[in-house]
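Excluded from the complex is one protein chain; the other protein chains are retained at their positions.
The chains carry the letters A and B, assigned in the order they are written, with residues numbered from 1 in each.
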Amino acid sequence: MAYNFKETMNKPERLAPGHRMCAGCGGTIAVRNVLRGLREGDKAVIGNATGCLEVSTFTYPYTAWEDSYIHNAFENAGATLSGVEGAYNALRRKGKLDETYKFITFGGDGGTYDIGFQSLSGAMERNHDMVYVCYDNGAYMNTGIQRSSATPMYADTTTTPVGSESNGKMQNRKDLAAIIASHDVPYVAQTTFVQNFKDLHIKAEKAIYTPGAAFLNIMAPCPRGWRYNTPDIMEICKLGVDTCYWPLFEVVEGKWILNYEPKKKLPIEDFLRPQGRFKHLFKPGNEHLIEQFQQEVDRRWDELLYKCAR
Amino acid sequence: MASDVNKLGVKTKWQDLTEGMIIVGSGTSKEFKTGEWSSVKPEFIEDKCKQCLLCVPVCPDSCIPVKDMKRGAFDLEHCKGCGICVKSCPFGAITMEGVK
Partner (left out) sequence: MGKRERLSGNEAVAIALRQINPDVFPAFPITPSTEIPQYFASFVANGQVDTEFITVESEHSSMSATIGASAAGARALTATSSCGLAYMWEELYIAASNRLPLALALVNRALSGPININCDHSDSMGARDAGWIQIYAENNQEAYDNMVQAFRISEHKDVRLPIMICQDGFITSHAVENIELLADNEVKDFVGEYEPENYLLNPKQPMAVGPYAITDYYMEAKRNQAEGMKNAVAVVKDVAKEFAKISGREYGLFEEYFMEDAERAVVIIGSAAGTTKDAIDALRAKGEKVGLIKIRLYRPFPADELAKALKNVKAVAIMDRAEGYSNHGGPLGADVMSALYRARSQALAVNYIYGLGGRDVRVEDMESVFDALKQIVEDGDAGETYRYLGIRE
């Protein structure tokens, strides 16, 4: 799929301003650019797990969505959109609907990796013609930065606070994209805000127009939770990719494809340093923690290279 | 019939709320002016702009309108002044107090 940046930017906006996400939020950057993957003229029903995005984009009576939108609860965005897609199939079959609709649901990492995991797994396994988009900011940001299974190791969160006996979260992130790929769905991809959104746009379009279930995992930094300088979001994303913390890949019909390999893999410190949640790692005596973090990044990167080389 | 959000204020009687709290229509959030959240705003220096549109996708608030492949003035009624667009511009066409 060719990417014409200007034409893509010229498409009508499908997320209206006036929503109440924080200034500089990565979540809505993800949403706007995913929705640009929709072809003009195609209609969509957007689903949404409870979270920042939901309470901020549909605060009665103000909806920021230009398409039909349903929020149900925290843990059931997958199941809810399954029902919407089921209704579409039934109404089409009965000749009650002619228009083409696409189905896209958004969830944060809490609603996707954790509480909504079963519902997501079910929807993926049933292979509904839908896209589940996780805007992964690595914690329960809506309730005030609590750790999730997407939170990276050693992150300082309000439920894994750094203290005299604690270096933050003790466990590694769950590799959700790999888990969803194991559901044998036709399309899984991981992306973030780099390359003028080319990678994200192409993946969104593929996810939306691949028949069957698709999953997009998008790293969407949260300035509050990550504690970086808000205007620097694009730089943070680039560092995430160039340190191989957040690799860009696709799994198409079971085939793993690496989309980007940095010419020079940067040390993980470069990604960690600008973020307040990792500040403690840079105290003298904590060098071994960064070393461990690096080892985990390396291990996962090597595993990914291996999968993609097969 | 589309819901009239201007008639659904915090003084609205229960009889006049929408059934099931649905909103018929779309994009009604435009009526909510988030521009009031911040006094610091980006400034668009049109002369320096090469219309590369790199600032467009980075805005979390859809505040850089594009028409006929060209960006227009900032929607300052909704812009929250996050400053991301300032950094996205390769030509120095966007400035904002406190953002280098």
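Basically, a contact is a pair of C-beta atoms (placed from the backbone, for glycine too) under 8 Å apart; a residue touches a chain by one contact, two chains touch by 3 or more.
Computed from a predicted model, the values in this text were never measured in an experiment.
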Self-check item: Displayed partners of the chain not shown (whole complex)
Solution: A, B
Quiz item: Of the residues listed, A:Ala30, A:Val45 or A:Ile104, which one is in contact with the missing chain?
Solution: A:Val45
Quiz prompt | Contact footprint on chain B, counting only the chain that is left out | solution = 2, 10, 12-15, 17, 19-26
Quiz item: Mind pulling the chain A residues that touch the left-out chain?
Solution: 43, 45, 47, 54-55, 58-61, 63, 65-73, 75-76, 78-84, 86-91, 93-94, 97-99, 101, 118-119, 121-122, 125-126
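We take it that only the chains that are shown with their structure count from here on.
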Quiz prompt | Partner chain A, residues of chain B touching it in the complex | solution = 3, 5, 8, 18, 21, 23, 25-34, 37-38, 53-54, 56-63, 65-69, 75, 77-78, 80-84, 86-88, 99
Exercise. Flag every residue of chain A that touches chain B in the complex, lowest number first.
Key: 5-7, 9-10, 13, 15-29, 32-33, 36, 57-68, 193, 196-197, 223, 230-235
